[in-house]
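Just one protein chain is left out here, and the rest sit where they should.
Every chain is named by a letter (A and B) in the order it is written, and numbering of its residues begins at 1.
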Amino acid sequence: MAEIINEVKFSDAGMAEIQRYISHYPEGRQKSAILPIMHVAQAEFGGWLSPQVMDKIAEILNIQPIEVYEVATFYTMFNLKPVGKHVLEVCRTGPCCLRGADQMIDMIKQKLNIEEGETTADGMFTLKPVECLASCGTGPMLQVRETYYENLDTEEKLDQFLETLRNTEVETPYHQK
Amino acid sequence: MAKITFDGIEVEVADGTTILQAARKIGGSVVPPAMCYYTPLKGSGGKCRVCLVKVTQGSAKDPRPMPKLVASCITPVQDGMVVENTTNEDVLNARKGIVEMLLINHPLDCPICDQAGECNLQDLSYEHGVSATRYEEERRTFNKVDLGPYIQLHMTRCILCYRCVYTADQIAGNRVHGVLGRGDAAEIGTYIENIVDQEMSGNVIDVCPVGALTDKTWRFKNRVWFTKPMDAHRDCPTCSGKVTLWNRGDQVLRVTARKDEYSEVEEFICNTCRFEKKEMSDWTIEGPRHINRASVISANHYELPVVNVPIVPNLPASTKKNLPQH
């Protein structure tokens, strides 16, 4: 494979965060930190985990790359393909549906002209349906990175939310500390 | 030591022995089937659920029955335990249900499968299955995965027993394949293109209970029941060199490890013995191998003339039968 692979390099803050998580576990149990590390990686490298990024994680944790792939493909929060700037993780589970989640999802599809799992042509939004986010009393709701947007039960609220998001810059949360 | 009663038969085994191993000590038709458990592989078992049995008495000390059926392959015996398998209607019904689950997404492509004739799933569905499927949904499909020059993967046939993963971890090392995804989308794969060629990796073929992992060097060469299995050995620097050759005339078509009546290998063999040594002159022949399983190969014993062997002898009737009309 003569492909040129861009070197994967975490920011200093990201690397410090990774070391902090690894320090939470006993000697020889560093693999335990894989999930928090994947969250850091996803935040640092455009919202998804490329094979190169996963191989880098394997190297940091001193494990086989397949062990990272096995874990990454098990958990739904990890995107394995490139995604839009803002991933709309929309709750589609029963309790939210009682309060109009199906209608909200349909409206988003219509407004953004995308189907579930797709990204808008301008690369701004990806629509990703997810299961119950523990906010059932305030449904319909969705999550973008570390923020919950709740009670999106009218078209106005949804429009307003999308507009706000369009003008929001992406920040890596642990950099703010 | 612990004394237990299994289907009315008493047997004494060492403490810590599993119910399945105790039943195997009795042997014969009372032994529960096992599709995922594999004695030489640590951590195997508990997944396929075909070995479920009823414990009607937990132990001499605590005679209460266990509330649910238990997986016999991972449940240790207790002194005075009473277990029912073939004598218990609930067990047989539950097993029927589980066999149905294993088959609903199976492609039923036995006519073109290299495992046909020595497939544990064929045997299982013959002995414990139902004759018509109630499944009318679309069957699962997967993208093709290439594992390199030796091993062929047909993911649609996989029952996710994890045996090949444990083998790669415990026998071959440097594992590059594993279980990806979850639920019924879980699959065996390498994620990025990769070759499974570690020196002991060919053993994944032998441990696979179905035709999901097969030997590329033997693909379509012949049906297993036309071949003549012979025990043979050679001086091998890597493994014991004790194998079974599957021959047609003087031609070595395939080399495998020697397996017992439960399809478990006696000793794992290396890739050189398995894939490279295909000349009679490579081997010292010990004599014909008697295949001990209640399977197609032994039912149509190689010593008898082979007449008209049905290719799909054991599977439930066609999927189209007994279906409600749209």
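In this section, a residue touches a chain if its C-beta (ideal position, glycine included) is under 8 Å from a C-beta of that chain, and two chains touch if they have at least 3 such contacts.
Here is the rule we go by: contacts and distances are computed from a predicted model.
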The chain that is not shown, which UniProt protein name from "Membrane protein", "Protocatechuate 3,4-dioxygenase beta subunit", "NADH-quinone oxidoreductase subunit F" or "ABC transporter permease" does it carry? "NADH-quinone oxidoreductase subunit F"
With respect to the chain omitted from the figure, which of B:T5, B:T87, B:N105 or B:N194 is a touching residue? B:N105
Residue of B:L20, B:V77, B:I159 or B:V207 in touch with the missing chain, whole complex considered: B:I159
Candidates A:Q19, A:T76, A:T154 or A:T168 - the one touching the absent chain: A:T76
What does the interface between subunit A and the hidden chain look like in terms of residue numbers? 24, 26, 29, 31-36, 38-39, 61, 70-71, 74-78, 89, 92-95, 97-99, 130-139, 143, 146-148, 173
Write the list of subunit B residues that the hidden chain touches. 45-50, 52, 68-69, 71, 74, 76, 94, 97-98, 100-102, 104-105, 134-135, 137, 159-160, 162, 179, 181-186, 324, 326
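To be clear about the criterion, only the chains that are shown with their structure count from here on.
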Touch list for subunit A against partner subunit B, complex: 51, 64-67, 69-70, 73-74
Looking at the complex, which residues from subunit B come into contact with subunit A? 174-182, 190-192
